[in-house]
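Here is the structure we will look at, set down as C-alpha cells.
Missing here: one protein chain of the complex. Every other protein chain is in place.
All chains are identified by letter, namely A, B and C, in their written order; residue positions are counted from 1 within each chain.
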Amino acid sequence: MAMVCLSDFEAYAKKYLPKIAWDYFAAGADDCTTRDENILAYKRIRFRPRMLRDVSMMDIRTKILGSEISFPVGIAPTGFHQLAWPDGEKSTARAARAMNTCYIASTYSTCTLEEISAAAPGGLRWFQLYIHRNRAASQQLVQRAEALRFQGLVLTTDVPYTGKRRDDVRNGFRLPPHMKVKNLERAFEVCKVSPLDPSVTWNDIYWLRSLTRLPIIIKGILTREDAELAVRHGVQGIIVSNHGGRQLDEGPATIDALVEVVEAVRGRVEVYVDGGIRKGSDVLKALALGAKCVFIGRPALWGLAYKGEEGLQDVLRILQNEFRLSMALAG
Amino acid sequence: MAMVCLSDFEAYAKKYLPKIAWDYFAAGADDCTTRDENILAYKRIRFRPRMLRDVSMMDIRTKILGSEISFPVGIAPTGFHQLAWPDGEKSTARAARAMNTCYIASTYSTCTLEEISAAAPGGLRWFQLYIHRNRAASQQLVQRAEALRFQGLVLTTDVPYTGKRRDDVRNGFRLPPHMKVKNLERAFEVCKVSPLDPSVTWNDIYWLRSLTRLPIIIKGILTREDAELAVRHGVQGIIVSNHGGRQLDEGPATIDALVEVVEAVRGRVEVYVDGGIRKGSDVLKALALGAKCVFIGRPALWGLAYKGEEGLQDVLRILQNEFRLSMALAG
Amino acid sequence: MAMVCLSDFEAYAKKYLPKIAWDYFAAGADDCTTRDENILAYKRIRFRPRMLRDVSMMDIRTKILGSEISFPVGIAPTGFHQLAWPDGEKSTARAARAMNTCYIASTYSTCTLEEISAAAPGGLRWFQLYIHRNRAASQQLVQRAEALRFQGLVLTTDVPYTGKRRDDVRNGFRLPPHMKVKNLERAFEVCKVSPLDPSVTWNDIYWLRSLTRLPIIIKGILTREDAELAVRHGVQGIIVSNHGGRQLDEGPATIDALVEVVEAVRGRVEVYVDGGIRKGSDVLKALALGAKCVFIGRPALWGLAYKGEEGLQDVLRILQNEFRLSMALAG
Partner (left out) sequence: MAMVCLSDFEAYAKKYLPKIAWDYFAAGADDCTTRDENILAYKRIRFRPRMLRDVSMMDIRTKILGSEISFPVGIAPTGFHQLAWPDGEKSTARAARAMNTCYIASTYSTCTLEEISAAAPGGLRWFQLYIHRNRAASQQLVQRAEALRFQGLVLTTDVPYTGKRRDDVRNGFRLPPHMKVKNLERAFEVCKVSPLDPSVTWNDIYWLRSLTRLPIIIKGILTREDAELAVRHGVQGIIVSNHGGRQLDEGPATIDALVEVVEAVRGRVEVYVDGGIRKGSDVLKALALGAKCVFIGRPALWGLAYKGEEGLQDVLRILQNEFRLSMALAG
C-alpha cells in the first residue's frame, strides 16, 4: 500500500496497533466533539489563491525562539511512544533531528530524558512539563532537561485532572508491565491518584522562572484573556492547544482559538498551534492566521507505528512536500 | 459492560425494557424534532476554557428555594416509573435522597405520594401538579403533598392536551393492568377523555396560591413574555421545559430558551431547566447560562431500568463526577 | 397498519401504487431540490409557544373569498386522480365536501367538470386553468366552470413549458389508454406538443377578467415583485406555489416565499400557500406567517390511493386534529 497522505498512516496504525494502544492515542474526551472539531475547523477555512507569482524558489525554513527548523512543523508532546514502536521516544528524537525540526519530549515518555538526548545528540528539543504536587520532582526534571541542553520548557496547563476518555475507561487502559514512565520512576505511578497539582496558578510561572534560564512556552491557551495573562507573566511562547480534544470536550477548535490569541498577543511572543493538522495546507492556514509554527501529535504516532523513525520521517516529509506545494499553488 | 456515561444506560434500557415501555419513555411529539434539538442545542454551545486557576477545591453544592442539594442536578417529573423498575417511584425517592438531591414526583406516579414519602423519609421532594377539570381533585393532591412535607409545587403548563406521540398511538400505549396512576385512582383513568383542564389561565395561579403555603414553581415556560407573566403572578421558580419534546414539536430547545427566560427574569425568581442533559458539561453550560439547577428526565428512567435505586444513583454519580471535572477543566 | 400521520399514507401509496404512477406524483424537476426544500423549510421554522391560555374552545373555521371552510386546508389542483383511485376526481370532490373544505379541480382531471360537479353537488370548488394557445378552449372551460357554480378561477402561471422530471422521462410516462384528460378531449392530447401558451403575460389577466365574473386567483407567485403585479392586475387571491417543485428546480421553498409575498401584498388580497404541508403544525406556521389558508397536493393523492374518498377524508381529519392540537399547545 502506498503511503500518500497522513490518513494512510492513520489507517495503518488503526489496523496494526493493539486496540488498547490505538484507542489510547485516538481518544478524545466525552463525545470527542472537540477532537473532531480540530480537523473540521480547518476544512471551513478557504484560501484566496493568487496567480502568476514566481514560485520557483521558496524558502520554507523558519526560526522558533531563535532556532532554525527546516519547515514550520514540529513534534508535539505525546506520551508513551513505546506503545507505537519499541524504541519509543528515541526513534522520535532521531526522526526529528533527521528532518531538522523541533521535538517536544513529554514528561510521560517511556524513555528517560537522558536516553532521548543520547539517541539524537544535537537535535533541537524542548521538554514538556507538568507541575507536580511534589515540586521537588518538577524541579529535578527542569534541571535535568536544562543540563541535557533541551532548549525550551513547555508548561502544559490544561491537565489539572485527566479528561474523561470513555474508551480508556472501558479498556481499563494502563501501560503494559514492561513499559514505564521512566522520567518519574519512583515519584509516579500511572493509574493511581494523580501526581499533578490542580492548585497551580499563574504565580507558579514565577516559581518556574526562578528554576531555569530556559525559555518558557505555555501550552493549552485558548482565549484572549489567558493569552494576555501569559504575556504578562513573562512566557516566551504560547502553544494554542486543547490537548488534542482529550481534556475538556466542546471547547473551541485550536485553529479558531488561534485567531483571537494572535490578536491579543500582538507579536509580543511567538504563538504556535497544535491539533487537527492533517495536510500541508493546514500548516499554511495556521501560518496565514499568525502561527509561527505548528506541532503534530497523533500523526507523529502513526508514523512511528508504521516504521518507527523512518515512518515518522515519511510523515514529516509528506507534510513538508504538501506544505511547499500549497504555498506555490496559493501564490 | 462498563457503565461509563449516560448513553450506556440508554443503550441498556433500549435493549432490556419492553418495547412499549421504551417507546413511551423515548417518545417525542410528531417528528421528534424538539426532543432531538434539546440535545443538539447543547452541542452547539462552546466553552471558553480558562487555565491556571486553582481548582483543587471545588464546592459543587447549591441551594434551590433555600434547600441545599449536593450538586445542581435534580430528578424531573416523569410518569409511570414502575414501567422501568418494579418498585417504581419508591426507588427514585430513595436514590434521590441517597444522593442528597431533589426529586419532583409526578402526578402520574405509579406509587402514591404517601408511599413515596414513606420510602425515603426526610428526602427533599417537590410535587408536580396538573390542574384538573375537577378542581377538588387538584386541591386534594396539593393538600396531601403539603401534609407529606413535599417542599414545592411544580405546576406543569404545557399539557392542555397530550402531544401526539406517534409510537404510542401505534402501540396503543396504556399502563399494564397491574399498574395504576395511584394518586388519582377513582378520579382518573388513563386513555379516556383527559381529566386535565385546557381552560387554565394565569389567574389559576392565584387559586393555587390560595390553597397552599408551598412555593409554586411553574414548568413549561419557553419565552420571555411568559417568564415575565410568571414573575408577575408571584411564582417562586420557573422550570424552562418543553416536556422533553413530547408536547409541541418544533418549539425551541430548552437550553436556547433558557437564555431569554433568564434575561427576562433578571434574578427575581430562580430559573431551572430540563431536557437534553446527557453529560456533566451540559450541566455546566446550563449553569453558565443562568440556571440555578437542572433536572433530568429520561436518564433517570434509564438508571432505574438498569438497576432501580442503585442504577439511578450510578447515573447521578456519573453526572456529578463529569460536572466536577468539567468545572475544573473549564477553570 | 395504523394510519397515524401523513407519512403513513405516503408509505402506503409508495408501496401499492404502480411505480409509474407513484413516480409521476412524487416527481420533482431536475434534482428535486425545491420539492424537498418545501418540506425542509418548514422544519427550520420554530414556534414560540405560549402557556396558560384558555384553549378549551377553539374555532378553526375560516373564510376564503367569503366562503366558510371547516379549517384552513384545501385541496390543491393536481392532475390525473384516476391514477390514484378508480373514481378519480369524483372521490376527491366528495371527500372535500364531506370535510367542508375547498377543492381546486385541475384542468388535467380525468373526470369532466360536469362529473365532478355532479358527484358532490353544493361543494365549494374552484377551477384551475391554464391559458391555451387555443384561447377558445380556455374560454369554453371558464364558461363551463362558471355555469357549474365553481366559485373561483385559479390561473396557473408557472407552466409555460413542463418542467423536466427525470423519472417521468425515464418511465416514458403517459396516461394509460383507459384514462383521458376529459375536460379537453378533442382539444388536447397528452405527450404531443404542449397546448399551453408560453407567450401569456400579465395582460392576459384582463382578457380572463373579461370572460367571467368569478374571482381570479393567481397561482405560482414566488416574489414580491410578482405579488405587486398580481394585485395591480386585479386578482382576488394569490397562491404562493412552486408547483410542488415540479417546474423550476432551485427556486425558493414556498413557505419562505410566502413571507415576502405577504409583506408586499399588505392585506390587499388573500394569500394562500401550497407545497410541503405534512403536519398540522405546518398549517399553523403558514397561517402565522400570513397565509389565509393552505392547500395540499401530494398528501391528498396519497389519501386517495389509500381508500379513495374515505382515505382522503382520513388525511384531512388527521391534519385537522393535528392543527387544532398545535394551536392549543402553541397557545
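Everything below uses one rule, namely that a contact is a pair of C-beta atoms (placed from the backbone, for glycine too) under 8 Å apart; a residue touches a chain by one contact, two chains touch by 3 or more.
A quick note: this is a predicted structure, and the numbers were derived from the prediction, not measured.
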item	value
Neighbouring shown chains of the undisplayed chain, as defined at the top	A, C
Per the touch definition above, residue among C:Ala11, C:Leu40, C:Ala118 or C:Val169 touching the missing chain	C:Val169
Hidden-chain contact residue, picked from the options C:Ile221, C:Val283, C:Ile296 or C:Ile318	C:Ile221
Hidden partner chain, residues of chain C it touches	30-31, 33, 157-158, 160-161, 163-164, 166, 169-170, 197-202, 204-205, 218, 220-223, 225-226, 229, 242, 247-252
Absent-chain interface as seen on chain A, which is shown	2, 4-5, 43, 45-57, 279, 281, 322, 325-326, 328-330
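The working rule: only the chains that are shown with their structure count from here on.
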item	value
Magnitude of the superposing rotation for chain A and chain B (Cα, nearest 5°)	90
Whole-Å gap separating chain A and chain B, where each centre is the average of the chain's CA atoms	43
Chain A-chain C separation of Cα centroids, rounded to whole Å	61
Touching two or more other chains - residues of chain A	none
